[in-house]
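Here the complex is missing one protein chain, while the rest keep their positions.
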Amino acid sequence: MSITNLLNNWSFYRQKRPFRGQYDLNKQYSEYKWAMALDLDICTGCNACTTACYAENNLPVVGKERYQHGYAMHWIRIERYWDENMGEFPESGTSFLPMMCQQCEEAPCETVCPVGATNHTNDGLNSQNYHRCIGSRYCSVNCPYKVRYFNFWNYPSTAWPSPLQDQLNPDLTVRTKGVMEKCTFCVQRLNEAKSRARTEYRLVKDGEVVPACVQACPTNAITFGNIVDPKSKVAKMWKNQQVDLYKDEQEKDSSMRGYRILEDLRPFPSVMYMERVRDMEA
Amino acid sequence: MVNTYEETEVAVEKKFVKKEHDINADIEWAKINKDILRSLERPRAIFWVIFVASFALFMVGVSCEVYQYQTGLGVANLDNPHVWGLYVATFIWWIGMGHSGTLLSALLHIMHADWRKPIYRYSEAMTTFTLLTAAMFVLVHLGRIWQFYYVVAYPNERWTWPNFQSPLVWDATAIGTYLTSSLIFLYIGMIPDLAICRDNAIGFRKKIYLFLSLGWMGTDRQWANFRVTYLTLACFLMPLAVSVHSIVSTDFAASQQPGYHITSFPPYFVAGAIYSGLAVIITLFIVLRYTFRFEEYMTIPILEKLAKLTFAAAMVWTYLNLIEYASTWYGNDMYAKQALIYRATGNFAPFWWMMNFLGSVLPFALAFKKVRTNIPVMLVLSILLNFGMWLERWMIISPTLAHGIYPWTWDHDQWPSFVQWGIVAGSFGWFNMLFMLYCKIFPSISMYEVKEMLYERRSFKTKKVAEEVSNPELAVEGGLAS
Amino acid sequence: MSESGINRRDFLKVLGLGGSSLALTGCGNTDIRSGDEVIMPNVQPEDFVVPGLSVYYASTCRQCGSACGVMGRVREGRVLKMEGNPASRISGGKICGLGQAAVQVQYNPDRLTQPMMKVGSSLQPISWDKAMALLDEKTGPKSGIKGEEFGFLTGAMSGHLNVLTQNYMESLDSRNHYVYEALSPAISLAANRRVYGVDQPRLHFDKAKLIVSFGADFLGTGASPVHFAAEYAKFRKAPRGTLVQIEPKMTMTGGNADRWIAIIPGTEGVFALGIANQLLKHSEFTGTVPADIVDLVSKYDADTVSRITGVRSELVGHVASLLWEKTPSLVISGASVEGHAHGVQNAVAVQLLNQILGNVGKTIDGQAQSPFPQLSPAAGSFSALKAMNEKMGADEFKAVFIHGANPVFTAPSFMGFRDNLRKVPFKVAFVNALDETAEECDLVLPIFTAVEEFGSNVAWYQPEGVEITIQQPLMNQLYPDTRSMGDIMLNLVKARKADEYKAWPDFFSYLKTAIINIKPVVKYTDTDEHFWYDTLSNGVIHVDGAPQQVSAKFAATDLRLPASANAQDPVYPFYLVPSERHYFRDGRHANCGWLQESPDPMTTIVWDSWAEIHPKTAASMGIKEGDWLEIASQNGMLKVKAYVFPGIHPDAISIPLGQGHESLGRYAKGVGVNPFRILNPVFEKDTGELALYGTRVSVRKTGNSEIVVKDEGPVNTQMGRKLVVTLPADVAQLSKEI
Amino acid sequence: MIHRLLAAMFFVFAFSGMANAEPFKWGGPIGSQTSDGYNALGPVVQQPIEFPHYRHARDMGINCMYCHTGARRGYVSVIPRIDKCIGCHQSIESVRNKPRIKKLFWYWDHKEPIPWKKVNDLPDYVRFNHERHIQRFYFRQNRPVREVCGYCHGDVANMTVDRRVKALSMGWCISCHEKDHRENDVSMKTSHGPYECWQCHK
Partner (left out) sequence: MSKSHVMALFSDFDQASAAIRDLKSANLEGFKLDDVTLKSPIEHPEIEELLGKRPVYVRIFTFFGALFVPLLGFLFVASSQATFLLQPKGGKAVIPLPPNFVLTYEFFILGGVYMTALGFFICAKLPMKRNKLYNAHVSADQIGILIKAEDAIMPAIKDLFTKHKPLEIMWGEN
């Protein structure tokens, strides 16, 4: 609260985030930036990830009536799209799209929260602090992907009839009515791995920690890791697919499959999708 | 031909004052005090009927809110992604209504339009109470209303601050500023009247007015300070009123939601606010005029002036409304265009078309003098216009949320539940209750300013008559000779 | 595991800090309150139990028959989550949603917590002692029950519990062990035996450049979905293989196909023969196929095939040319091919393509021979249920045991299974939750769930060698009044053969001894104890076995396909496709909320049943999404909501299986409809299995409609947005990717 | 809601935010922990056994982590298991007949856990990682254990029954995370604690 603090660090406070070099291994700022690569060609749409998310993140089962009204709390959902110019039959199959919080670098949800319940962590996650949330739902309005889920009901009292509550993950709060929630990249796992790594004076190794969806995915369609570490698989994939975290329009070869959804809105998502491939001659 | 003074007076009145015959300049000042202070005494029975009805309505809202508080916002039938509904729409509507009161008062004061004087007091009071009602909606719409104080910037044991980047915080700041400033403006403008009340009241009421009037004696030094203060405040309040609703519009304009993210929103919101505010001033004008027998002060010509202003505001609003559609259409942004088409053709289309009719077509009725001077018609019309403006706010909130950028989550066909309707209805009860209490406790017409108005009118007349008498040529030209 | 001999269940006698670290009410309560909460320290826990730290134990998933190796996350004595066990070759460290739901089976609020006995028409709780006394009285050695008077109905079983069950039946001198699975692979196995001489050949997806799948939903259901999904991922990597799916209703696998072809159910064999006809025109295939088959095939020219199958005629040649271009390829057949009266022939006709293309030995070869045949799974079949049903109907049984199957729910109504079951004087069910069958039984015994139980499993489909997956309890028993099925079986056997089994006080010790006996086979050199603990912590034992020889044998007599499979039926014009939902299967886990709320991949519908109908058909009948339809067969009628779905043949109606429970707890009861009820008595001619896809139905609009509860919004395309982008395979350069 | 409002108002006036950052302060003599010398904020908690911390930690000089074993390797510091108490006490005959020891053995004989009351009780949604703090300040920076633990727990070594002496409010946590702490006892390099919400809020 002091003027000297303001004056001394003015340029730091005026620095727009993300800035190139915000995430680097030399720990100028942060040595982690969690990111994903999701291969839509091998995603089979099997919903193993969504169920794993329910198991890991204490998501309530809302029931038929509430599902109908759009109260489903699936932090990751599988969307199924038909081709727009489909004939009598969907002859080239369908498109599955797992959609979860994209952990945008310039997240539209963050700036609008009146209490700062959602904000950016140093390792590049879009955090959501349930205990700070007052439930204005502005973030959900501003989220282009609509992946924020609001607790319209008091699920703790209904969704886990005894003894189902014994299954709840103690590393995570069970959210009460009136707060917003969303995919966290399983931050409880990340925190545990990071703290273990710090105790051993090292960085988290590639593959040491994965979110529940990545763990479950039977086809390994999701790759997760620290994109700062050039040796990590996810960083290699991003680089290979010529997708740059800081660009809103990628300049890449047409044969490369990497893209980010709704990039033109400039949220700089941390999830790279890889295009579905179809053998058009088949 | 020799003109007597009396003849000249009549002629002058015909020539100059007729245009300004909105109020009878010869009312005795003591009668003004008496007439207006009468509103603090026993009102017509209709007053109590409305009051009790309002209180009942308010209790409906309270019980809905209690239910929602205990169960969660789901009972309001809000859902993902349709997370905002009538609460936010009605919030903007109330905020908007609050605009005309203070803005009109301040603007007309600066412009020396003295016909404001009989109507500005209750307009300002209306501003205050609509703001209070709007603030209530901000709380009601929160998921965790019991943690609302997290938005307030104060040093606390958590070492947290609100997020000053959020338009909602600007909103809270702006509304807070507007509310307190309006209150100050209202109060300071009321001090001379409170002194009158003090001088006429007896019993415990006298003590209240004694306290509130701060010992005002109407000395020349006080008046001099008062004049400067009041003008300065008016100068601050006018831009403030504009800024408040522009800031409210940034809640939408600053977001990415197609249909919200529109550059013309700030003026559009301000225009809509003035429009609906004027309409509600007309409604209250008619109600107060009847309830408190204010026919002599709230005269038809003033109503007509208000109606003309409303018509102008409606046209400004219509223009901005159409330019919004046009620019969305012309801009050809896929998301915004789809949202616009959805508004015109989707589930909410009937309301959207009704809104356009009520907001843009209906005000043309105000172009007719017969309509403007017909009190029952004006009452209905003003209520309809306001309903149209309420629909406008709803049509901004709901269809847009139901049809965002992401097609997978489009429209679950939400209809507000009885809880939402109940709380919206309750807000009317709440506003009416507060406003009526105000009118019962404080003079809803500014007595000293009406006197000022009469004084000016009279001295103007005197001056003119004097001019006419001393300048016969002018008198001949003016047709006095005939 | 410091002291040997301690039953592993004891280690969980822990009262940890966990209770206090669970924040049920979550938010709120910001003030610090000293002295309000109580911490219960452990009295004498195992050394590895640290409050607040999770431990992962290897075990086996028993949610379906794939026997995936899994890890259970355990904290403060509670199992919280299931994950894949990387040591398992079947699961490859992955897990499906059905496997995740094992914890919901465990903590299900509607679990049976104590033994129940039928009193009058309702079930009343009794004590275990009384229950066991009753069991002994009715079926024990003193009851004088004869082997033929006793029947034991189980689901597919493997491992040592299966061995014990066999021994028990032996001790009773009974041959009435009926292994029943509603969705059994029996027809597929019969076809495989006929063609390849083995029950289940091994499929090499990764070696194939083209997979032509006739109705095989290998990604969703079938023998080993998790394993095949991983294989599929390898198949899709560079050089990218092409998947062609030919089926009446688009399954999840069909949704992932490069080319999906809708076909009239039951005519897949004809289509395959049509392809064979085209292929045999190429000179390099002359002489590879016996002449009588060439003769047979030559009848199936493209136009004939098109007329029979309802597929555009050019597609026959198209698929044939794909098969000719891309070698090696792999042709597989699935449930929709086999579930017909001519199911075996249909499947054989499909497999003929593999022989013509020379895929046998390249992409299809034999599984390893297990050195422990007694542990191999007993495959379930419908014919077993039919046999038992007939015997029950003839009042031949004095007592039946039922475990791991729910025939009252899954048996078609024409069998009258429920009535026949009621004729049996003493019926015992071993269940976790009261299902339809258990409610008919006289004695219902609550047993441990899979995460509380010891056991061993051998999967039906083995990727490499033989994998024996070890099932160890992930937590102490949740309810004191439940018992281990292994212990019950052991006690039952002991009652008959006390001498042979006296060495083992409980199933745990029996299993341990049995597992240690495997030690020499896997050439483990350390002590028995170490072997046991290594096995437990690994979760799997890999045994190498000699691969079975596979050689394709075809005879024209096996390929007698009905020419008029698509005969018009004026009363029942539609083919019923009772589709298998990937997380429901036969419906035994329908009481898990997670599974109910996990959207069906193709329709995204939750918590319900629906009838898929093609837009063209729907338009001609004036049906819109959400209209209530009456779907009637000769054997019954279902009322179900319509879902207009482009991925289905216009002559077919598809209703998913697994829903429509009348019992089984709050999450399952009354949700959806049960298509098993209306199946017609059509049987596969060669095996006697029920032909699941052989039912014809009529569709009638009732005029009512209701919202279909689904995740999908009002639009089902991307509305011009670039959400999922599709890249043509010839543009993509997968080989340059990492 | 009312009590939260009141609490909020109370905090505004009484603590005014920054007042919570207290320097570490050694306690007074035994028995004085009730009010003076400790900034005692929490109430006196009735424990099933009045465990004499001073006897063990001060008189015997036992390291805190000898009993609270979880502190160096997990989120929770762990209340010692009863067989740990018994492990020592069954060979200490001299105190065997003291009433508190008798109580201990009663629990042990009945194989019942001792229902200790939680004294330093953070809200359920807060995850305090003991491991990181101990690793950082005790093992890496080599500060005395009584100081490291005492920063939050007060001078437990001079207490009988533990008592909360620090605010344990969020601002109090942040006040320390804001400071630059030396990274180890040799280097002069400093770093501060993490700021993210997710670090503590779960």
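Quick notes
For reference, chains read A, B, C and D in written order, and residue numbers begin at 1 within each chain.
Here is the rule we use: contacts are C-beta pairs under 8 Å (C-beta built on N, C-alpha and C of every residue); 3 or more make two chains touch, one makes a residue touch a chain.
Every value quoted in this text rests on a predicted model; they were computed, and no experiment measured them.
The residue from A:Asn58, A:Thr111 or A:Gln215 that touches the chain not shown here is A:Thr111. Checked against the hidden chain, the listed residues B:Thr180, B:Thr263 or B:Thr345 yield one contact partner: B:Thr180. Between the chain not shown and the residues B:Pro43, B:Gly74, B:Pro192 or B:Gly426, the one that touches is B:Pro192. Residue B:Asn225 is the one among B:Asn24, B:Gln70, B:Asn225 or B:Thr345 that touches the chain missing from this view.
Take subunit B: the residues that touch the chain left off the picture are 28-30, 33, 153, 159-161, 163-166, 169-170, 173-174, 177, 180-181, 184-185, 188, 191-192, 195-196, 198-200, 214-229, 232-233, 236-237, 239-240, 243, 247, 250, 448-449, 451-452, 455. Subunit A residues in contact with the hidden partner, per the touch definition given at the top, are 1-3, 5-6, 9-10, 12-18, 104-107, 110-111, 116, 119-120, 126, 266-268.
FYI, only the chains that are shown with their structure count from here on.
The geometric centre of subunit B is 59 Å away from that of subunit D, both derived from CA atoms.
Centre to centre, using the average C-alpha position, subunit B and subunit C are separated by 68 Å.
Centre-to-centre separation of subunit A and subunit C, using mean CA positions: 32 Å. In subunit C, the residues that reach two or more other chains under the touch definition are 21-23, 25-27, 30, 711-712, 717-718, 720-721, 723.
Shared interface positions of subunit D, defined as residues touching 2 or more other chains, are 4, 124-125, 167, 169, 202. If you sketch which chains touch which, every chain touches every other chain without exception.
Those residues of subunit C lying in contact with subunit A across their complex are 18, 21-28, 30, 75-76, 78-84, 92-97, 100-101, 103-104, 106-109, 219-220, 225-226, 229-230, 232-233, 236-237, 240, 242-245, 250, 252-262, 322, 478, 582-583, 593-599, 601-602, 604, 606-608, 616, 646-647, 666-667, 671, 707, 709, 711-712, 716-718, 720-734, 736-738.
On subunit A, the positions that touch subunit B within their shared complex are 66, 68-72, 77, 79, 81, 99, 108, 111-116, 119, 132-138, 140-142, 144-146, 148-154, 177-180, 262, 265. If you check the complex, the residues on subunit B that touch subunit C are 144, 158, 334, 338, 405-412.
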